[in-house]
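The complex is shown incomplete by one protein chain, all other protein chains being positioned as in the whole.
This part shows chain A:
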Amino acid sequence: MSDRAFLSLENLTLSYGSSIAVDKFNLDIRKGELVAFLGPSGCGKTTTMRSIAGLLTPTSGRITLDGTDITRVSANKRNVGLVFQSYALFPHLTVLENVAFGLRLKRMPAADIEARVTAGLKSVGLSAFSGRKPAELSGGQQQRVALARSMVMEPKVLLLDEPLSNLDARLRVEMRAELQRVQKETGVTMIFVTHDQAEALSLADRIVVMREGLIEQIGTPEEIYNNPVSSFVADFVGFENVFALKEGKLATPAGAVALHETLPRNAAGFAWRPAGVALDTGPFKGRVKSVSFTGNLREYLLDTPLGPITAEVSAALPVHELGTELSFDLPLKAAAPLQRFA
């Protein structure tokens, strides 16, 4: 049972006129899994999420939830929860009435509603705020009301639209912990949409990287972070130095450049994180164009014949002034081989 897909999207396609927002999307999600849809705006992640919720009707393809085809089931009968980026609380209702809204529509006995709402508000730490209106709450509190409002419905899937992006740094950490706790306690299947790689890496069990309506890569945070399959994913997860490979050499503005190590020919390209670039050693030369201090590390942007190179070294090392010529190397052991370029 646990191996079988709980939510499965088969060849899901959504198009608006001639433009295709999501193109033959295939994904199986296990029960209790926490999945992130990651990508820049316009990549189709929100469209996919909204079609799971039933707010958009797919042009073609199939959505199956818990063994039932829900492709044509209307949004109010799917039992899929959605925490909106704007929270979408009902401003004329109190916190308690907001959380009770769905249960009242179900015509559940008043005592059961009260028990569930009380438990729901308690679990997000807002019992003391039940009589307040949404406008009297902070953004973080509003989001927790929205979370409670969805969770008291005991949804089969909980969708979250950019759950951390409206919060400041401290609240982000809190909300991340909150979501992980809710997920652990209830075992609900969660999908969240984000454009922030750090958010996806820190929260998800599995990440689906999307680009222009297509899935670019699916993997665990470790896989995505360490082994990006394409230059797009590499760029998205912080590989600042990305090169295509042509006949065993790196394609650069200065033409094909060979490394002193032999590059495997089966890769389409190679990518290095700033920390993977070795400074003050190696065959290449570059001039310091900018320096920025980031705490433990110092980041150099170098102007080189290979194009701009970003390198990161310990901030404890002596600082190189602007305009200084430095030697550097791109060691193969720090490189991520890419299966696809562009």
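Definition applied: a residue touches a chain if its C-beta (ideal position, glycine included) is under 8 Å from a C-beta of that chain, and two chains touch if they have at least 3 such contacts; residues count from 1.
Here is the rule we go by: contacts and distances are computed from a predicted model.
*Asks:* I notice the complex is incomplete. Of the names "Acyl carrier protein", "Transcriptional regulator", "ABC-2 type transport system permease protein" or "Spermidine/putrescine ABC transporter ATP-binding protein", which is the UniProt protein name for the chain that's not shown?
*Replies:* Hidden chain identified via UniProt as "Spermidine/putrescine ABC transporter ATP-binding protein".
*Asks:* Based on the whole complex, identify which of A:106, A:170, A:265 or A:333 touches the chain you can't see.
*Replies:* A:106
*Asks:* Touching the absent chain in the whole complex: find that residue among A:149, A:172, A:273 or A:298.
*Replies:* For the chain that is not drawn, the touching residue is A:149.
*Asks:* Looking beyond the chains shown, say which of A:34, A:80 or A:267 touches the absent one.
*Replies:* A:80
*Asks:* Mind pulling the chain A residues that touch the left-out chain?
*Replies:* So the residues of chain A touching the missing chain come out as 53-55, 75-78, 80-82, 84, 86, 88-92, 101-102, 105-106, 146, 149-150, 153.
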